[in-house]
Each structure stands twice: as structure tokens, then as C-alpha cells.
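Working notes, beginning with the structure itself.
A single protein chain has been omitted; all remaining protein chains appear in their positions.
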Amino acid sequence: MTSPGDAAPVKPPPSFSPGVARVASTSPSRYPGEQEPPQSLDADLAEARSVTSPGPLSSTIADLPLRPGSTHSRSGRSSTPQLARSSVGSPLDGRFDGSEDIRSLIIRSFSPTIAVHASEDTDDLVRNKGFKGGFWELIRPFGETVPGKVVIRDSIGSSRAWEDYGVRFVDFKGIGRAPTGRDSGPLAQMEEVLSKHLDSSEGLLGASVRTRDVLGYPATTPLCKLFLQQLLCSGPAAPHETFGHPVANVIAISSRNPAPLETLRQLYADTTTGNKQPPEWVNQEYLRYYVLVHDEERDDITESTKLYDQMKRHFGLHCHLLRLRSSQCVVTDDDSMQVPQCEWLSPSEHLSGVGEAEALVDLGTDGTPYLFDSDATSIRAFIRELVVQSVIPFMENKVAVWNDQVASRRRGISGRFMSMSRRWAGFGSSSRTSIAGSSGGNSGNYDSVQHFYGPDSPEAVLRKMADFAFMLRDWKLSTSTYEMIRSDFGNDKAWKYHAGAHEMCAVSMLLNPLATSAKIKLDSVDQLFETACYSYLTRCSDAPHALRCLSLAVELLKSRGGSATESAAKWAMRVMDFGLVGSVGQILYTERVAACYACKTPHGAAKWGGRRRKAGMWSILAADQWLKAGKPTLASACLEEAERLYADVLQADGAFPMPEMQSFVDNLRHAVRVEYLEARGFDAKGPPAPEDPVGTEETSEKLDKRNHRRSLIGLPMQLDAGTLNMTPGPRDTENPPSDDFERA
Amino acid sequence: MSSNKTSRIGEETRVDKVNAELVTLTYGTIVAQLCQDYDSNYQDVNKQLEKMGYNIGMRLIEDFLAKSGVGRCANFRDTADMIAKVGFKIFLNVTPTVTNWTSDNTQFSLIFEENPLADFVELPDDGRAQDELWFSNILCGVLRGALEMVQMQIEAHFVSDVLRGDDTTEMRVSLVRYIEDEMPPEEE
């Protein structure tokens, strides 16, 4: 490991040997589009290829009329090789709210973590700009989306470009330390966030509460997305998985610093010694990246450039000169732009109000996240260079090295023999699950008191390699690596590692787009999840990870479509059964079950194979629960969804064949409508206008006789428009307005 | 004619086979249709069934006489036996019991152990059919029509029916008078 103290201008981490093409330009690239020729060529070719041969799905989409809002986003979504079919969802594309979006969300949630360690003077400079959290807070939102395509080479050397790549900046001092100040667990916090979100948005969301993607599949509700996001970023870094461990450390000083090199050296030292260094289970072999923040307004650029050159001589190529203005930007400034919102805020951050500065915009200038355009451009260019030219190559290289040095040995004969002998040692009895197995069977690398492997042990390295491959989206390699190590953890009784490897093995399998066509064995995926969940929950009592595991199972199986959706629904029910979620979570998962079933669409002329009735039932149940939770707007959305789902399977009049079902649904509709209007301040008991169809006498009188009412479709929208005139909503245009509701 | 001989004719007379369920369903459907047409006015349905039976009986008697080859009955008791053991046997393959004669030998009862017409039937549960509808009333008409063609004016009606929940199915038949030859049958 190189330390800044060594004066010789050598490449910093010895294990890093970047490709020639990538280091050809060492000066900071100002323009996101600037890429080295081979890569952009690749990408262009790929684009051309995917345009000429669009997948069947995309051609279907193209034929369908799009909602005005989504046309733009689609055109902005250029295809990348192979992914056009399955897995690209640009993060800018939030409106495109299908399962692709959820896949992308999941993929992005496992982004490389980059620690940020800035000097006091840097933080001061940035604080003056209105970012109280300092440098880290300033660059954090920009890291979530690396501008332009990011090309990653997988283990067999083929490249793939990604539109939605991101990294997660974390405060260096916070790594491995649980957020303080709150005693409730992450799950309770999530529930709190959800309730808070609901209370603030109920009544405002109106009809827009649920969008649908172009194919008419039930979309993910914003709330559900929020939940998933919360879940995926709620946990602090843990020993058993390396996703939260830093892949790189950005060490930043500013041009104001009187002793820049000395400070850099000190900051570097912090990462290896002293009380600021990460916990001992974090592998120290991460990339160091040095940033000089130049104050455009107060300091001389020639001085800074000189310093920057000096830095490069000392620390090698992983340096960047970031030019920022030091004054604070306000809304009224000409070239002001709002800082993008952080997409990945943990529950505790949500609760402590991070990212809610927006609400203060009107109250004053303090704390409002505005930046000069030029600053934003510089930051974006910095992040792109950091990721594309340093972090990704570093990770690719690490994976290659570990694969070569550790994994292949493990895969080879001797490795297998090792593993065998470990397994069969002990007492000579055959059972590797017996208690006896542990005494002679474990590798000795696992510290069973502190519950972690040393970061240099083969187990930990392989896990890290698998995680790197995962973050590089090389799911084929990550699958095989998790596969290789998962049983070792069981032998060592390292149950959290055991659970994590099983979990990520299944997740990798499901994410691997190449395995889509090949019938991946759903049974084995289910079995992996089952084992992971059992280890998390029963052996480790780790509810948050168990919930994450099951939620990933639900979402990824759902996005697979076909018979996998039934597994997805099963896991969603399991989440509820285990009581892993609070009351709001229960309802969300009820909705999720409905969504899973709704994904299984009928095929063939006979129209069988769908799960419309099941989906409809779960939607009704969700509506009932929303109503009980006092959220009539959401209940109404679920009812509408149920109606849509049932439309294909019920008689033309939409009546349920079974009387008790019918009366239950009728009563539910009625109750939802009454509550909805009451929540809006309308007195449902005394209709404000004679033609108001919501008169209770009428409704209750007719309740039993009516077969069916298409009650709530379109209702919220009309109310939003400030009228009670019950014209049919947009969805009804194909049906003549002949519903009972009209006549009532 | 002795009772034994009558039985033998019933056994020996060959009938073309018709699927029993078909007959049952056909008859049941007719009754159900009548109930619907008469808006569940069961008195009218009974009357209509009887009338239909009468028309059947007037024709059926020729077939009966041709097939069975029986001669003239000596008395009304003979007639009753012929009806039960030959007529019902040939046409419905059941043999109702003749019983409950009045002392003047002009009234008797036919007790039906089984009734192919009423297989599978459950009367509508509208609260009236059980009291008003005689499901097999066509049989009364058949007897009246057939006997009229052989110069006997009779009156027949059901007094109980297992379909109504009674223990037995019983038809009461009364001889009104013998008709002189010159009397033409009244047109119904």
C-alpha cells in the first residue's frame, strides 16, 4: 500500500494497473460525454444494434399510445447492448414505473460505496455554500447518477454500457457505525417514515396516487417504491457483506489549505490508523482518490494547478482538481439550479429531515440546496471521471486478481479437496450438519466470538469479490462465486455470512439477464431464499436483513413474470406471515401480492393461466385495510385497481357471482366513498347538491338490490377539479356512462 | 279373465324400447313449462295435464287393445285389474296396486309404489306447489280418455303424492256410468 508520505511519484495502490486507454487523458474531463474512443465506439455500435433489432417487448411498447408525460422519457432512454431487452431502466426515468424500474432500483441500491474524507477547510468552504454537511453532502446527490454511459467489462472480457450507474458517497467517519440518536430499529423507523409520508400526502395525491405503465400492468405505487428504497439503504455496513464497505475513499482538500500535502498525508493516515479508521472487518485495500477543491472566487488557479501537479506527482493518477465557486447560490441567481434530491436516504435520515430542505425554500435562503450551474457541471465531471476512470477499473482489476489468485485455487482440485476434508474431518461421522462437524470442520478463519472473518481470509475475499462482481453487474460471476462459498459459511456456522451468500446467490441468478431464456430452476432459487431467510431470521434474529431478502425475492421473481410471479406472491405472503413489517407495511405487502398475481397474464385463446381473480381479491383486501387505516384515497385506488383486474373475469355487468362477496364489495365501496368525501370536507350525510349521487339514503337503500356500482372510478379526479358532477372518468370512455352510479 | 292371465299378458307384450329418462325428462319438462305458462296457477296446470292425458288416452286405447289383444272386460273390477296389470305395465312398466274398493264396486284406488314420471322430480318450493300441483295428473286424463273410448265414463284424481311428502301416491278412480253406443264422445 502506498502512503502519501512516499515522495516518489508512483502509482498509488500496487494492485491497480489501469489499462492504457483509460489513463490516456489525465486532465479532468469537463464534459460528461467525453469518453475514450473504444468505449464510445462500443456503445454506439451497441445502440445501432439494438435499434435495428428491438426486442419483442419494445416493439410492442412502441406501438402503444403513450401518455404524454412518458414520451419524452422514453425517447431519452437510449438502448444499450442486451439491456434493451431486460434490464435498463434509466434512473431519470422515474415515470416509467414498471418492473424494469424496480429492477433498476434494486441494481442501483447495490452501488459501490465511496467514502468521503474531506479536510476541515474543504468542509468550511462547502458549508459557506449552504451545505451544512460539508463536502460529502455536496457531492452525494450527484453520485447517485453518473452522467452518461458507464462501460463495464465483465470477467470474460465483454463490455456492457449502463445508463443508470451510480455510486454512493458516504461520510468516511460514519462507516460501520450505526446511526446514533435513535433507539428504534430500522424496521420501526421505516414504518415511521411510511406513516409520516402517508400523513403528509394523503389527500394531496388524489388520483395520481397510482400510475400504470404502458402495458397496463399494475404499476408500483410510489409508496411501495419508497418502502423498497428505504429497505435497501437502511442498514449500516455489516461484516457479512461488503456492499457498505468503501470501494474507494475520496480524500479532499481545498485551495485554502495552508499545508496541503501535509493535510493529505494526515487524512490518509486517518484511514489506516487511529479512531477514525473503519472497523477491522473492513478490507483496507480500497482505492484512495485525491481531490483538490479550488475556490474559483478567492484563490488563484495557477497556484492550484501547481499544487495539483504536485499532487499528481505524489499520488499518481487518481487525482482531481475540482473548481467550485465559494459563494452561496440563491434561487434568484441567474445560473442557479436546484440540487437534485437524494434518492437514497436512509430511514433515520428521512426522519431527521434530511432532504426536506425543499420545504424551507419559501422561508429563507438558509439551507436551500441551490448551486451554480458551473459548480454542478464541475461536480458531475468530477464524479464521472472518478467512477469511469478510477473506481470501475479498480474494481474490474480487483475482481480479476482475486478471481485468479483466490477463487481459481478454491475452484481447483486442491481447493475442492480442502473443502471436502474440512467437511469430512471432525469425527469421521458422515454428518456435516452434526455438532461434531464444527470442531474439526471449520477453517479457523471465522472469529466466532466477534462473528466475522478477517478481511484477508479467503472467505472474506471471495465474498468481497462476489460483491464487486455484483456491483459491476457481472451477475454470472457473482452467482458462481456466491455459489462456491455459500456452504463454507454453513460449515463455519457463520450464519449471517451463510444467509447473505444464499441471498445474494439467488438475487444474482435472478438479475442475470442471460439466464432469462434458460429456464433457471425456480425451485433452487426458492430454496436459496428459504435458506437465507431461515439463517437470517431464525439463526440470527436479523429481521431487517430477512425482510430485505424476502423483498428482493418478491420483486425480482415478480419481474421475471410467468410462474415466478406465484413464488413472488408466496414470498410476499411470507413477509406478512412472519410479521416483519408494521401495519402500513402489511398493507403494502397486500398490494404487492395483488401486483404479483396481476403480472401473471393469461395466454392463448382460452385466456387461462392468468391470476386476475387472485389479484383482484388481494386488491380488495388492500382497499379494506387502507380504509381501516383511515386512508380512503389509497383505498379508492385499490378498489379501482381491483375493478380493473376483475373486469376480465366477471360477467359483463361486473357483478360478482357470489352474493357475500358482492355485498362486501358494495359496502366497502360505499364506506370508502363516504370517508373520502368526509376527509375532503364534504358532508356525505347531507348532499350539498340535489344531483349529488352520494346521498346516503339512496345508496343504503339500493345497496342490497344493486348488483354492481362502478362507484369510484374517476371520483378523485373530479373532486380535484372542484366539481361534483359525476361525469365518467377517462378510463370509462370506452364504456357508455350507463352505470348505476350515474343514475342514482 | 283371471288375474294370472292378465299378468302374463303384461309380461309378454313386447314394447319398443324408449329410454326411461327421456320420457321422464320430456314429461317433467312439459309440466315445468305449463307451470311457467300458467304463471304457477297449479289448478290450471292440473286441468291442462288432465286434458292432455284425455287426448292421449283416446288414442292410446287403440294401441293398447291391438298390442294386448284383450277382450271385453266383464265388470269394473276386471277393468281395474286390466288397467293396473296390463295398461301400466305395458306403458310405464309399473304395476300399481288396486285397492280400497267401495262396496258397490264403482270406486277404487291405484297405489303407485313407483312412478317413472316423477323420477328426479322435486316440486318447486314456492309454498304452493306442494299443496296444489298434482304432478302426474296426466295419468288421470289418460284413464278417462281411454275408458271413455270403451264406453265407460269415469272420474279420476290423485289423493296423495310422495312428491308432496305423502307416504304413498294414490289415484282414486270412480265409475260414473256406462255410455250407450249412440253417444258420440264429446269434443274437448
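When the chains are written out, they are named A and B in that same order, and each has its own residue count from 1.
In this section, a residue touches a chain if its C-beta (ideal position, glycine included) is under 8 Å from a C-beta of that chain, and two chains touch if they have at least 3 such contacts.
Assume contacts and distances are computed from a predicted model.
Per its UniProt entry, the chain excluded from the display bears the name "Trafficking protein particle complex subunit 2/Sedlin", taken from "Ribosomal RNA-processing protein 42", "N-alpha-acetyltransferase 20", "Trafficking protein particle complex subunit 2/Sedlin" or "Signal peptidase complex subunit 3".
For the omitted chain, the shown partners it touches in the full complex are A, B.
Note on the undisplayed chain: of the listed residues A:198, A:324, A:537 or A:568, the one touching it is A:537. Interface note for the absent chain: among B:39, B:104 or B:122, the touching residue is B:122. Checked against the hidden chain, the listed residues A:411, A:613 or A:680 yield one contact partner: A:613.
Interface note: of A:573, A:587, A:627 or A:672, the residue touching the hidden chain in the full complex is A:573. One chain is missing from the display, and on chain A it is touched by residues 526-527, 530-531, 534, 537-538, 567, 570, 573-574, 576-580, 597, 606, 608-614, 616-617, 620-621, 649, 651, 656-661, 663-664. Within chain B, the residues in touch with the undisplayed chain are 21, 24-25, 27-29, 31-32, 35, 119-125.
The rule is short, and it goes like this: only the chains that are shown with their structure count from here on.
In terms of their C-alpha centroids, the spacing between chain A and chain B amounts to 84 Å.
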